[in-house]
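Note that one protein chain is taken out, while the other chains of the complex remain in position.
Let's turn to chain A:
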């Protein structure tokens, strides 16, 4: 094209264009260069086998960040020094990744490194996640890294192999969607409530084929941790990814982290990063607006993350086969609010809400109180670093004094692969991201909620409104 005035572009398109090894054509997808590849034990073994079978190396070990999180125990090693794995296969999966890292020359942020954590908590806290990057991982919640203005999305194991071997992916350009959140969130309402609300508006497949840019006053007011919670669940609306343009909040959060440039080099980089925005007048394929003032503490009532309700509002009456099935599975009645439903398990953790600020939010409600006697509460920090910081602040003591279990970092009850499970028929209030049937164990029933709501439910022993337990009064 020979235009003298460049067409305004979205941030999504700018990042895309900057990573094209080859542009797409009618016959072939684009070859997209990947800046950072995150790897964990569940979706990588078959990819390493593929490389081994073909005699290939990992092209860029320096752009590959590896950790262990999904199948790892959250109880410490026993007196014999052995970790209490749920079964032989989970232990084998971890051993396999350790062996693969040794064989392919990859640094593993494993046990004893002090840096291990849920992959989407670890990448940002090390400063490996940076604005303008393309980031992938064999994990659908890779969208988390979009909080930094990166184009970050989940891939399958075959593609993990592609990135290991070539640092590239074959991709078609995604469609773009702007989700603008105007105004300010009310006191007592946080990022988790906001994203559940947004998924409720979009529906679980409303984002299919799109990458979302979250923008607007309410988004700018969010902390980095809150932006991560927000972007994390983009996939639950079917979107490939979600991102927030970098601003001073992003820069201040990144400064001094181990993997970012230091000193003057950082400030120079920061200047570049602040230019990463959608041009004025850039067109999105779809735009929606949300009024932040309308968002209340929000929970799910069904078996997908789009089945949401404000906590004090009635669950919709079953109108279709899908909601009927969901209500039957959950044992809830349409037309009533969930307040007062008996809770068996409370889980605080995951890549959605396992960061320090999430633990603080829960601890603020629990401090000096005891959880209901029949509730089992598990608090699982998102990473070694989160655990250390929480312990320095004494949050672990708050949780333990309240009657909760304080565990080692990992995915834990979010995916229930490591033995941390909700029992059949039990109702769990969980700060994770998926309430699918059986996600937290066969027959388990999951209500997704913010850390404040989860903590309030643990105290009350039933579904409870965090605002009546003094939760997040300054909406921080």
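The rule is short, and it goes like this: a residue touches a chain if its C-beta (ideal position, glycine included) is under 8 Å from a C-beta of that chain, and two chains touch if they have at least 3 such contacts; residues count from 1.
Everything that follows uses one rule, which is that contacts and distances are computed from a predicted model.
Enquirer: Which of the following is the UniProt-recorded protein name of the chain this complex doesn't show: "Electron transfer flavoprotein subunit alpha", "3-isopropylmalate dehydratase small subunit", "Biotin carboxyl carrier protein of acetyl-CoA carboxylase" or "Cobalt ABC transporter, permease protein CbiQ"?
Expert: The record for the missing subunit names the protein "3-isopropylmalate dehydratase small subunit".
Enquirer: Tell me which of A:83, A:165, A:339 or A:372 is the one touching the absent chain.
Expert: Among A:83, A:165, A:339 or A:372, only A:165 touches the chain that is not shown.
Enquirer: Of A:96, A:113 or A:249, which residue touches the hidden chain?
Expert: Spelled out, the listed residue whose C-beta touches the missing chain is A:96.
Enquirer: Of the residues in chain A, which ones touch the absent chain?
Expert: Chain A touches the missing chain through residues 21-22, 26-29, 31, 33, 42-43, 45-46, 49-50, 54, 56, 59, 70-71, 87, 89-90, 92-93, 96, 138-140, 142, 154-159, 161-162, 165-168, 170, 172, 204-205, 208-209, 235, 238, 240, 304, 321-322, 325, 415-417, 424, 434, 436-439, 442-443.
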